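Removed from the display is one protein chain of the complex; every other protein chain stays in position.
A, B and C are the chain letters, set down in written order, and residue numbers restart from 1 in every chain.
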Amino acid sequence: MLSFENDYSEGAHPRILQKLVETNMHQEAGYGEDSFTAQAKAKIKTVIDNPSASVHFLQGGTQTNQIVIDALLEPYEGVITPDKGHMNVHEAGAIEYTGHKLLSLPTVDGKLTAAEVRKYLETFYDDDHHEFMVFPGMVYISYPTEYGLIYSKKELTELHQVCKEYQIPLFIDGARLGYGLMSSASDITFKELAQLCDVFYIGGTKTGALCGEAVVFTSDNEPKHFITTIKQHGALLAKGRLIGIQFLELFSNNLYFELSKHADEMSQIVKKGFLEKGYRPYLNSDTNQQFFIVEDTKIKALAQKVRFARWLRYDDTHSVIRFSTCWATPEKNVQELLKLI
Amino acid sequence: MLSFENDYSEGAHPRILQKLVETNMHQEAGYGEDSFTAQAKAKIKTVIDNPSASVHFLQGGTQTNQIVIDALLEPYEGVITPDKGHMNVHEAGAIEYTGHKLLSLPTVDGKLTAAEVRKYLETFYDDDHHEFMVFPGMVYISYPTEYGLIYSKKELTELHQVCKEYQIPLFIDGARLGYGLMSSASDITFKELAQLCDVFYIGGTKTGALCGEAVVFTSDNEPKHFITTIKQHGALLAKGRLIGIQFLELFSNNLYFELSKHADEMSQIVKKGFLEKGYRPYLNSDTNQQFFIVEDTKIKALAQKVRFARWLRYDDTHSVIRFSTCWATPEKNVQELLKLI
Amino acid sequence: MLSFENDYSEGAHPRILQKLVETNMHQEAGYGEDSFTAQAKAKIKTVIDNPSASVHFLQGGTQTNQIVIDALLEPYEGVITPDKGHMNVHEAGAIEYTGHKLLSLPTVDGKLTAAEVRKYLETFYDDDHHEFMVFPGMVYISYPTEYGLIYSKKELTELHQVCKEYQIPLFIDGARLGYGLMSSASDITFKELAQLCDVFYIGGTKTGALCGEAVVFTSDNEPKHFITTIKQHGALLAKGRLIGIQFLELFSNNLYFELSKHADEMSQIVKKGFLEKGYRPYLNSDTNQQFFIVEDTKIKALAQKVRFARWLRYDDTHSVIRFSTCWATPEKNVQELLKLI
Partner (left out) sequence: MLSFENDYSEGAHPRILQKLVETNMHQEAGYGEDSFTAQAKAKIKTVIDNPSASVHFLQGGTQTNQIVIDALLEPYEGVITPDKGHMNVHEAGAIEYTGHKLLSLPTVDGKLTAAEVRKYLETFYDDDHHEFMVFPGMVYISYPTEYGLIYSKKELTELHQVCKEYQIPLFIDGARLGYGLMSSASDITFKELAQLCDVFYIGGTKTGALCGEAVVFTSDNEPKHFITTIKQHGALLAKGRLIGIQFLELFSNNLYFELSKHADEMSQIVKKGFLEKGYRPYLNSDTNQQFFIVEDTKIKALAQKVRFARWLRYDDTHSVIRFSTCWATPEKNVQELLKLI
């Protein structure tokens, strides 16, 4: 059956697999000290034009959030985060497991504004009893958000400004980073995004890799003995080459960006098609995920013909459903989908 | 340069890569719910002849030790372990990170005996103040050990017996399980080993996979909501298929055992060759790692021609060095090595 | 200066100090094994008419919440709690420090209703992805709440009923328990309250003791090796008698209840006096704390003459302030206060 259920249903882009095959018998050092990993790190630093950045490869998104946040926060600090983020809901308490509180701010659409963050920080430091409270030690956002929305250059600039004033890092979860950067609605380059935060990660898993996320510390702020911290969290692969090779290929010949762009384009066709047929959008996404408010009876019928994700209950008779595209989505599948709805 | 540095210097066995290529475009469910993972689990249960076992796939050894131990222990419990084990030294405190103490017993050769474990448990419960001490909640051993030694059927049976008496699980770290089982010195079958413990894992990383370890709970003792625990530890891969496919191939057509056997045979040639040339063995290993006590000046010279691991300082003028073989070691390399020494 | 700032400004009720003096030179066992602690435990079990309850003494409220919650929850569980509770704000992340998420439900007045809890639990188990979420493992409420409100017998009965249906414990934080039980608005006895939850604690610190809280497990549910857990959390006093003696005296001759009743009565005089002078109550408290919405300029003037707590900003020109009474508040102080406002 046709599936638009998520952006990780297939394996890896064929060029990535090919690279794994080609390099397979090279004897390399373990634990991320191999030559492919070194090349992949260099590629990423070049593409963001920041030679002093530091790059590390981890396996998945929850793991990356957990390790980056735990490594950058002091034990008495928590992380400011939008309340609708997956970290708050679908990561099984992975952040709290490390002892840190999520300081969740209510949002309308899952995006944090600089004004909201500033107000939280001001109120915190104005409170006579703030020494008995969890100190806000970081701001965390997703780009794009779980709902496919992106931040504008102005929005990111303002957020980063507040963080700089309060001397706390801005961390961008880029599980779907490429889909945001290549979105037709984006007004920001990769280099600019990297300058407008203190740490971010580039999602491999959801953009054509078998696994792997690349953490980038942008401002001489790699936590001391970060390798030890990664090992302590059980996240240091013996064959670090597995992820190094994949990112090396993703950042060769623009592959990462082309895959992202393709998915965004497919998603825009989905969006246009649904809107033309009168479907009601939940919000206006310009990235690889589209959310629609659909009657439950219609959802049930649709589910016979195509796979998608049920996102949330909207009201007694409607739910929000999600259609994802990815590097592997051929346009003919999109056209078939549009015929089905 | 010729390398016998470790058993994870290459990528994956070609049949595994081939399987990843073949299955690549299948659309599958995420987070370990894919059909390949299901098949791989079934294969493993068949090979140990235990239909009620439960199997889960994780990414690496430290991660697996951390999650299994944290999930099986009560918060006030620690794990009995031989003092020379890598968990005690080279895992960056990954177990203590989860709040559990390692209850390290001194050993001569890194192997725990049933008598030592029994004495520890008796002494513990005899202590009037044991309520102020960390409760021993598990026994952990490696098979083979970091020094390539294996336990006999009798030894494992006795260890398991003590554990049963005290109602604590016996956990076997099988990062190099195959090399033990296929050793010419082994008197135990895989099925028997699986019966003589409560939980073990089958190492993929060191036996031909790109990554991945298979945890097997043998006695209806999978921790409740284990998936949630895996997720909470940041260890649930979105593309769970990556590991499922690899284990499916490893346990098809006996591949896992053949690869292990090959490495053991190559290692025995190394051993014989070194002994014939008068090298002094550190201990008598029948698995894929050989340890020799060598003069430092000789080590320095040797290091110009071949890669190996420096293991530990033996005395003021000698060190212990290690030569590892693996699935990817051709016999001609072993013969070249023997010419060099 | 006259102070109504909180209910812990003085030392201990004189009868408690007297008891400490009288018993001082008795040689007793340490770590809570002394005869006074045993007697105090027996007294508490008698007063709640539950011989099979188990009682433990700890030092303060945050510590008690932390240990009880950590001991009763599984590692993958969190605790349902009203969003306005101090545990969420002013306990410095003490619960998250133990790895558990607070599952905060929005409330109007800081009280949780059975309907809200049931809805949360139903929604949780209806979610297809709940295995990736923090499991709700306990319901936590304060009696009275931080705002002095109490639950009726009906409300507690319904809350406990939901907990029983979902087989999770109901934990009542009784830092100010006596003030609730002795409130003129209370329709519940101590025995009934103890029956309507699975664990609660009796606050000593805020009811006339120097320190100390008594945890009571009501339904054969003391966590295994709880003493070990207390020790592991650094909370086992060598001279456990210090708290045992205080609770022994508090529960002799009705002292605990008389002290609580006195404070409630003083508080009602405060309330009546403020209302008569036209002060606007923030909510209707019948326990030992009164909250009023007052103009900031008036607050500033008042602060010259009497000490009270600034609670929260109400709007641009008003704040909520709190006046607390306790066992040590003489009626003449209350009358003086009323003259000042």
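Keep this in mind: a residue touches a chain if its C-beta (ideal position, glycine included) is under 8 Å from a C-beta of that chain, and two chains touch if they have at least 3 such contacts.
Here the structure is a predicted model, which means the values were calculated and not measured.
Across the entire complex, the residue among A:231, A:261 or A:318 in touch with the chain not shown is A:231. In the complete assembly, the contact with the undisplayed chain comes from B:128, out of B:128, B:220 or B:276. When you scan C:44, C:67 or C:255 for touch with the missing chain, the hit is C:67. Chain B residues in contact with the hidden partner, per the touch definition given at the top, are 75-76, 78, 89-93, 96-102, 128-129, 132-134, 310.
Within the complete assembly, residues 31, 70-71, 74-76, 131-133, 135, 224-225, 227-229, 231-232, 236 of chain A touch the chain that is not shown. Within the complete assembly, residues 3, 5-6, 8-12, 14, 17, 20-21, 23-30, 59-67, 91-94, 97, 205-206, 210-211, 228-229, 231-239, 241-242, 328 of chain C touch the chain that is not shown.
Everything below uses one rule, namely that only the chains that are shown with their structure count from here on.
Averaging C-alpha coordinates per chain and comparing to chain B, the farthest chain turns out to be C. With centres set at the average Cα position, the gap from chain B to chain C is 50 Å. Chain A and chain B, compared by their mean Cα positions, are separated by 34 Å. Note on chain placement: the centre of chain A and the centre of chain C lie 42 Å apart, centres being C-alpha means. Counting partner chains per residue, chain A has residues 91-93, 97 touching two or more of them.
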